[in-house]
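Quick notes on the structure that follows.
All protein chains but one are shown in place.
What follows is chain A.
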Amino acid sequence: MKADGTIVARKLCKSFGSHQVLREIDLTVSAGEISCIIGPSGSGKSTLLRCVNGLETVDRGVLRVNGEDFGYVEKDNAYHAVRPQRLTEQRARIGMVFQQFNLFPNMTAESNVMSGPVLVKKTDRRTARERAQELLAQVGLSGCGHKYPAQLSGGQQQRVAIARALAMDPSIMLFDEPTSALDPELVGEVLGVMRDLAHNGMTMLLVTHEMGFARDVADEVLFMDDGIAVERGDAREVLANPKEKRTQEFLERVL
């Protein structure tokens, strides 16, 4: 089972009905690289991210995740959808963090973190619990394991969500606007956890409006507008000296 932590997309296309959301997107994320997708709302950033773990299906183009075609196998002149079981295997190696946290409200923080290993990987409970406690400590939440999501602040919930994704030992982490639903004073704690992850060599692809974080941590930035990859390159370079006019306009508005 390969899991080399890479993402490669070539001429990726996706439409919702007649509305084309992704127009021939190219994207390469090497192992251990941090890549940020930025752009105005409705530009297709989240859709691109969601394609990478199969929450949306791709219409056309190449999508290789962890060194293999994702969700489909190439046979003859077409891509054939894989069986659901195979798809869940591929997904289990990709961690996803959502804007709205999406913690399971019926489980404690610890059970949330344990849910993947226990229910999917069939890890025995004791091992999973020890690992969950480690991960909760890693995101600065030791002692909060017994609490339900409703008893945690937004920032704490999002950190539990990160721990839950990490519990599956993913080779890639996807973040879909992880701090957009948080009160301003809680953003820092979540970014801190993400920063630690980045330093530990995790491959990360994130959609974000945190330009400061992108500048400090990201290796590469992809600017999207209206489903098109307008500009792609070294993070500090693109943010400091954008070449494209649309990128310049966008950055002027958000910075």
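The criterion applied here is as follows: a residue touches a chain if its C-beta (ideal position, glycine included) is under 8 Å from a C-beta of that chain, and two chains touch if they have at least 3 such contacts; residues count from 1.
What we mean here is this: contacts and distances are computed from a predicted model.
The chain not displayed here is annotated in its UniProt record as "Polar amino acid transport system permease protein", chosen from "Polar amino acid transport system permease protein", "2-oxoglutarate ferredoxin oxidoreductase subunit alpha", "Dehydratase" or "Cytochrome bc1 complex cytochrome b subunit". Of the listed positions A:I38, A:C51 or A:M114, the one in contact with the omitted chain in the full complex is A:M114.
Among the residues A:P105, A:G143 or A:G201, only A:P105 touches the chain that is left out of the figure.
Residue A:N53 is the one among A:T6, A:S35 or A:N53 that touches the chain not shown.
The residue from A:E89, A:E130, A:D183 or A:E237 that touches the chain not shown here is A:E89.
Chain A meets the missing chain through residues 53-55, 84-85, 88-89, 91-96, 98, 100, 102-108, 110-111, 114-116, 118-120, 125, 148, 150-151, 161, 164-165, 168.
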